[in-house]
Structure formats: structure tokens, C-alpha cells
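Take a look at the structure below.
Apart from one protein chain that is not included, each protein chain of the complex appears where it belongs.
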Amino acid sequence: MGNCCERLGPQKNTYMRVSLPAVCFVWQIAMIVLFGVFIRYDKESDAHWVEYKHKNNLTDLENDFYFRYPSFQDVHVMIFVGFGFLMTFLKRYSYGGVGFNFLIASFGLQWALLMQGWFHSLDLDTGKIYIGVENIINADFCCAGSLIAFGALLGKVSPVQLMVVTLFGVTLFAVEEYIILDLLHCRDAGGSMVIHCFGGYYGLAISWVLYRPNLHQSKHLHGSNYQSDLFAMIGTLFLWMFWPSFNGAISYHGDGQHRAFINTYIALASSVLTAVALSSMFHKRGKLDMVHIQNATLAGAVTMGTSAEFMITPYGSLIVGFCMGIISTFGYVFVTPFLEKTLKLQDTCGIHNLHAVPGMLGGFLGAVVAAAANEDVYGKEGLINVFDKEGKYANRGMGTQGGYQAAGTCVSIAFGLVGGAIVEGLILKIPIWGDAADDHCFDDEAYWELPEEEEEILPPVLEYNNHMTHKSQDIAESSFCAEQC
Amino acid sequence: MGNCCERLGPQKNTYMRVSLPAVCFVWQIAMIVLFGVFIRYDKESDAHWVEYKHKNNLTDLENDFYFRYPSFQDVHVMIFVGFGFLMTFLKRYSYGGVGFNFLIASFGLQWALLMQGWFHSLDLDTGKIYIGVENIINADFCCAGSLIAFGALLGKVSPVQLMVVTLFGVTLFAVEEYIILDLLHCRDAGGSMVIHCFGGYYGLAISWVLYRPNLHQSKHLHGSNYQSDLFAMIGTLFLWMFWPSFNGAISYHGDGQHRAFINTYIALASSVLTAVALSSMFHKRGKLDMVHIQNATLAGAVTMGTSAEFMITPYGSLIVGFCMGIISTFGYVFVTPFLEKTLKLQDTCGIHNLHAVPGMLGGFLGAVVAAAANEDVYGKEGLINVFDKEGKYANRGMGTQGGYQAAGTCVSIAFGLVGGAIVEGLILKIPIWGDAADDHCFDDEAYWELPEEEEEILPPVLEYNNHMTHKSQDIAESSFCAEQC
Partner (left out) sequence: MGNCCERLGPQKNTYMRVSLPAVCFVWQIAMIVLFGVFIRYDKESDAHWVEYKHKNNLTDLENDFYFRYPSFQDVHVMIFVGFGFLMTFLKRYSYGGVGFNFLIASFGLQWALLMQGWFHSLDLDTGKIYIGVENIINADFCCAGSLIAFGALLGKVSPVQLMVVTLFGVTLFAVEEYIILDLLHCRDAGGSMVIHCFGGYYGLAISWVLYRPNLHQSKHLHGSNYQSDLFAMIGTLFLWMFWPSFNGAISYHGDGQHRAFINTYIALASSVLTAVALSSMFHKRGKLDMVHIQNATLAGAVTMGTSAEFMITPYGSLIVGFCMGIISTFGYVFVTPFLEKTLKLQDTCGIHNLHAVPGMLGGFLGAVVAAAANEDVYGKEGLINVFDKEGKYANRGMGTQGGYQAAGTCVSIAFGLVGGAIVEGLILKIPIWGDAADDHCFDDEAYWELPEEEEEILPPVLEYNNHMTHKSQDIAESSFCAEQC
């Protein structure tokens, strides 16, 4: 059998029976210990709320839960169904898309509660992190950064590698978020900078380090089929519909949440039309491409992340959506193939066009919109409210604020690129992670016990013609080899 | 190749590379300009809210956003996932179902914000339309009218035609809504009249004008398969679950929203049982038909649209659902085939049985329930509240109100039929819109770049038997012709 193994090239071992359970158990136990030491209910989720409420003359409705819970559930759906099903588009990697998304988000949100807690919510007197609904939303947001990175790596890495990507992704996220939101005092309610720009460049940097020169060997699996594209549309639509909640979930109560929602809603509608237009224009017979419909229609909302709570005006939002539908579709048609050829950048889901670039542009857009803000448009109190001009930031001019917003965007890019390339690249290249060989990428076979479907569809042929197809033979042979090698 | 082209009959050109991008770009740019001129944030979504709030001694919770946003998101899911996936039931037109739904709703909601704004929310002093969450919900509602019409046309028209249908659909909607709600002062929270009745007859009228005598040529594509029916169930269930929010989304705060939700919830449950019963009764071996489960189970909610906020009583709602499950299933089994034979009416999704008739009945039901309203049942203040008996309508008797409700229903039917037939019929018959030929209807091939699935499933046969099937040959030949012709 030596021959066959050679023919298949250097075999990689996708055997996860030790490493995956070990990682899950060790990390989950670590989470329990750290939660035990650090995490407690905040005053709105603690049973003492009833006393606190009476003392401060509040009603139950003023519990932040009622302001944010509906938006939270929308965000939660985006993270698990939105991202998850968007990544089912590969015909033989749908389990991996939705399943690994489920796994890493479940780990990531726990780690995020700790990391974000230490940086943002740590009570220095008691040494505890007090959590409520807003922390939970932020934890989901924090996961999104790593899930975006997963988009670039889809089909090429093992679940253990993804856990590592998430561990470092969440860590880096918490640090850059602290720098951008706390030190630079930027506003970024919908996370153009901290989530999309960071997540996008983080994923691209990892993907660049993990470049596979022979990935074409699994080209036959690197595509969609009619059903898988429909499953992906479930993801697209839930992302599209609930993005207004995403951008408004942690905006301030009242007009902040209300406006973030309206702006995002409008920008998204506009993105759909230009994405459709360009998709048709770029096809030689004017046909639409599902990849563009599934992705570029969302680009407007990514770019609105920072500005959604600002007074960008409804037509401003439309213009943003208009441009981003164009830029993103253009990216899918020209930039991704170009990057793959010249920069050796393999980006399975095209996160460059949906997160990295739109997020970066959203950061700079936010800088411009912030710099242009004034009391005429926002009102005196409104300006204080929107830009949180309190304490030592009370006298920061709007131009300066714009400058800081731009600086924040650069920070997020730097963290993504440098963090992804150095930290991850070095770690993930160690050949112990169980990633699949080049000719077995994009194949659920490596990590999932699959139902015996082939047999179900093709028995008549196989039975009567009494010979196996080339393809089936290859599969049988190669999996036989895999077991031997 | 002249021969083959003749054999295929008069070829229609589905080439969209110019027309579709042109329509999307021109209309989207027009939207931006019109939004720039007219649309502004209302006082609850403007940054001045904080000042307004303090001046009027309000809390953030009294921002309408918190009353209506959860219902809005449910409505939004109904429009994009509900309608979208319900229309994936055709085995080879699922992309078109969910994709074109996405496109036209995204355009429609922008145009609706303008049209409804001019008719309902235009501030005559400033010449501006001030928008907030309620306008956004109404825009989604307005799209629903055109999406219903799309149901009758599914698979038979081009995306450009659908954009035209939506442009006029939204326009007509805004006018009839103005007449019914403002001039006649009808109540119609869930839109039995203004949405379903109008949308249904509008779609049927267009479908009647666009009659295709040789549609049987694409009969082999005009059906579902096991997977596509499951995808459609996603649509059905999200419509079914969230319809209580639909009927209560713009009802008045407090008991209005609460009651609209309870009545719709109850009516829907009842529809399911009678739809199942009739589906089984009408099959010679008592089997259930997915078409009925996907559609007739929803009919009760359509009919409850007008009455949901009235004191129709819980058992009244059950009776409505009971009857509508029967009427709608009966319609799918007998009326649709009858209409196709006698009236030459091709109604792909059977909107006649799910929207047109139930909507009309809902309008008349609302008239009866309104006429029967009295102070005993509603309370003095309650009656004023429910029927908005203020200003010049304070003294309108309930019998009169019932009469106006009935008149409103007739207005919606007239707008649907006449508007659809004349305006649309004349415009859409111009042979420039790129609709598919009769033998290429219900086929995503015409407008979508499809993944190469056929090859994936059938290689063994094709490779070994070394001959192509009749069907494959036909497809290959006809697409070759299409390129040549």
C-alpha cells in the first residue's frame, strides 16, 4: 500500500479522537474555574434587584433586560444560524460549516465574557466581573470576530485549529476593543472597526500563513450545489434581517437604538439592488451568481456599523449601501481571484469583500461622520449623548474625535494582520493539529460520521452494472489508504 | 441551427445583462435623490430626542421603538424568510423564489417609505417625511402586497418585470391605503383589505393578462420535490408563527396589540386542523398534500387581519380559522384548477385561495364585527380607542363604520383588479422584459448561474453507458440553441 500513499502525497492525519476531546475538556474546565473565581450576576440579574429597585424607586421595566433582550436574541440568531448557515454553501462541507461554527461560538462566548470582563467590567474592589444582558451581547459580538476569521479558513483547518483561532481571536479582540473604545474613546456600536475590520484581517492573515499550494486537488469539492446554496440563503437572510438589531443592540437607550436600526435597515435595502445589478453585469449572459446574493447584499450593514447610531441621515445610509453593494460584488468577481493569484491568499468565503474592506471603510466613514457632527444637527444634549462626551472627554472637539476614530480603525487593522500572522501563523503551522490534506479539504468525511448517502442514490447503477465508478473507486481507495497510512 | 430554433418555437430572450442592472441602478439612484429631498428622522429617532424627552418628562421606554420593535422584527422575518422560502417549493425555481423575493422587497420597502410618506406622514410645513419604526413596519406591509402578487406570477416573469410589478404595486397600495384608512377611516391593523385583498387581486389580474396558453410545455418543472417542499415549510412556519405580530404590529399600544396577537394565534391553530382534515378528505387514499399544509394553514390569519384588534372573542377567532382552513383547502383542490380552465388564470402559488378570497372575506368580516361593536362590550373609552373615534369621526355610528369597512374592501378589490389589469397588463405585455419562453418557465437556468449538479449526481451512468439521456440532450440542445438564436 506504500504506493497508494505516495500517490496521494504526504498524508495528513485528521484523527481527532484525542486532541479534540482534550481541548474541549481542558478549556471547558478552565472556564468553570475562572467563572467560579471571577463571574457574578450584576445588580439587574441578582436576586437583590427587588431591594435595589425599591430603594431607587425604579420599576421592573427599567431593568436593562427589557431594553436589550429582543435585540440580543436577534444577534444570537445571527451568530448561530446566520453565520452558521451562511457557511453551509459548500456541497460537502455543510456539517463543518454549521457544526464548527456552533462549537467555536459556544467556546468563544465563554472566553469573551472573561476577557471582556477583565478589560471592561472588572470591579477593582471585589475583583469580580458582574454580568448582565449587555455583557452577553458583547460576548456574542466578540465571537463574531473569530467566526469571520473562520470564513476565510472554512474547509481547510481542523476543529482543534479553530478552537486555537478562537482562543487567540477573542483575546486579541478584547485588547483591541479596550484600546479603541476605552483608551481612544471611539464610538463603534455596530463594530465596523472592532468586529468586522479586525475579524476580517485576522482571518486573512491566518489564511495567508496557512497557504496551501496544492489546494486545487480538492477543487471538485470546492463548490456549492443547488441545495447547499439554498441552505446558505437561510444564513444570509437571517443576517440581513437582524443586522439592524446587531448595529443597535448596544447603542444607548432611546433614539440611539432607534436610529441605528433605521439606518441599517435602509442601507441593507440599497445594497441588495446594487449587488444584484453588478452580479448580472459581470456575467457574460447577465445571470445572477448566488455567491454575490449571499454575501454582497450584506456589505452595507457592515460599513454602517460605526455610523449607524450617528445622524448620517437616511439618504446617507442609502448611499453607503449603494456603494458597498458595488464594492463588495466587485471584490468577489475580481479582487478575491487576484489576491489568490498574487498574494497566495485563499479566502474560502470571501471575507475580504464582506468584512475586511467594508469594515475598514466603515471605520473611516465613522471618522468622517463624527468629524462632521455639530450641535445644529445633534442638539447640545444629543451631541453629548451620541459621542459620550463626559468626564475628561467633555471638551474633545469633533474633528479630534474623527481623528481618533480613524486611528481606531488603523489599530483594528494592525491587530488583525499582525496578530493573525505572528501569533496564529506560528502556532498553527506546528503539524499537530489534524488538518486535512490538500486533496481532502472541503470534505466533511474527515471529521464527521456521514450517513451512507451515495448508496441510497446510486444502488441501481452499482448493482446492475456491477462496476464502480472512477470517482467511487478513488474515494474508496483513498479512504482505505488513509486508514492504512 | 435555424431548425432547432424553430423546433423550440418562438424564442424569448432572457438576457438581462443590460436591463436588470439598468433598472436597479436608475431606481436606486432615484431613491437616493428622493430620500435626500424628503426623508428625515422623526422625533423619536433623532438625536434631539434626549431634549424632547426631558422637556416632556418622558422616559426612554416611551420611545415607540420599544413598543413596536419586537413585532417589527417578526414582520421582517415574514417578508424575507416567510414569503421567500414559501416560494422555494418549485424544484427548479427555488433560487428565483427566494432571490427575487429578496430583490423586490428590498426595492419595494424604499419606494413604500416615500409613497406612504407622501400620503400619510408628509409634514406640509417643512415638506419632509419624518420616519420612525412605525413607518418601517408599514413599508414592510406595503411590500407584502407586491410579494403576494409575485406568488401568482412565480416562475413566469423576469426580475425586471417583477421590479415593474413592485413599482406599480407599491404606488397603487399607497393610494388605496390612503383612501381606505384616511378617507373612509376604516380600521385594518393586519391588512386583510389593504394588503391581502389588494395584493391578491392585483396578482391575479396581472397573471390573467399575462396568460400563457402553452405553459404546459414546462409542466415537468412545475412541481416540487422532497427537499423543496421542506424548504417551503420553513417559509410556512415562520409566517404561521409570526402572524400574530403581523396583525398586531401597528395596532394601538396596550390591549390593541395584546388582543390582536391572541386572536390571530387562536385562529391560526384552528386553521391547521381543518386544512389537514380537508386535505386528507380530498385525497383518494386519505393522504395529506404539502400544498395545503404549506398554504391553507395560514388562511385564518389573513382573514383575521381586520378583526384581530376588535373584540371578536376567542371562540369567534376559532370559528374564523375553522372556516378559512376549509375554504382555502377547497380552493386549492377545486377553484384554482377551475379558474385555470375557465378563466385562463394561471396562479402558481394559489394566492387566490390564500390571499385574495381570505382577504376579501376578512374585509367583510371586519365590517360585520365593527357594525356589531357597542359600549357594553368595548367600554366607552375602549370603543373610542379601538375605532379611533376622534375628531370628525367621534359621532360616526358603528353601523355606519361597518358600512365604510365594507366599502373599503370593495375599494381594495377594485384597485387590485383594475390596477393590475390595465396599468400592469398593458406595460408588461411590451415584449422587452426578458421573460422566459413557455417551455423555460419555472427554471432557474434562465436567470441564475447554477452549480453543475447534474454532473455530480449522474457521472457513473453518463460515463459508462456513454450516451446521454433524452432529457439531457434536450437541455443541452436547447441551451445551445438559446446561445445561437
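For reference, chains read A and B in written order, and residue numbers begin at 1 within each chain.
Convention: a residue touches a chain if its C-beta (ideal position, glycine included) is under 8 Å from a C-beta of that chain, and two chains touch if they have at least 3 such contacts.
It should be emphasised that the depicted structure is a prediction, and the values quoted were computed from it without experimental measurement.
Novice: So one chain is hidden, and I want to know which residue out of A:Gln227, A:Thr264, A:Ser280 or A:Asn385 touches that hidden chain in the complete assembly.
Specialist: In the full complex, the listed residue that touches the missing chain is A:Gln227.
Novice: Would you indicate which residue among B:Ile234, B:Met398 or B:Ile413 is in contact with the undisplayed chain?
Specialist: B:Ile234
Novice: One chain is left out of this view; which of A:Tyr69, A:Trp118, A:Phe330 or A:Tyr393 touches it in the full complex?
Specialist: Touching the chain that is not displayed is residue A:Tyr69.
Novice: What is the set of chain A residues that contact the non-displayed chain in the whole complex?
Specialist: Against the left-out chain, chain A lists 15-18, 20-21, 24-25, 27-29, 31-33, 35-36, 39-41, 44-51, 53-54, 59-61, 63, 65-66, 69-70, 73, 76-77, 80-81, 84-85, 88, 94-95, 98-99, 102-103, 106-107, 109-110, 131-133, 136, 159, 227, 231, 234, 447-453, 456-457, 459-461, 463-464.
Novice: Considering the entire assembly, which residues of chain B contact the chain that has been omitted?
Specialist: Interface residues of chain B facing the absent chain: 61-62, 66-67, 70-71, 74, 91, 223-227, 229-230, 233-234, 237-238, 240-242, 245, 253-255, 257-259, 261-262, 265-266, 268-270, 272-274, 276-278, 280-281, 283-290, 293, 297, 311, 313-315, 318-319, 322, 377-383, 385-386, 457-458, 461-462, 465, 467, 469-472.
The rule is short, and it goes like this: only the chains that are shown with their structure count from here on.
Novice: Taking each chain's centre as the mean of its CA atoms, how far is chain A from chain B in angstrom?
Specialist: Chain centroid spacing, chain A to chain B, equals 32 Å.
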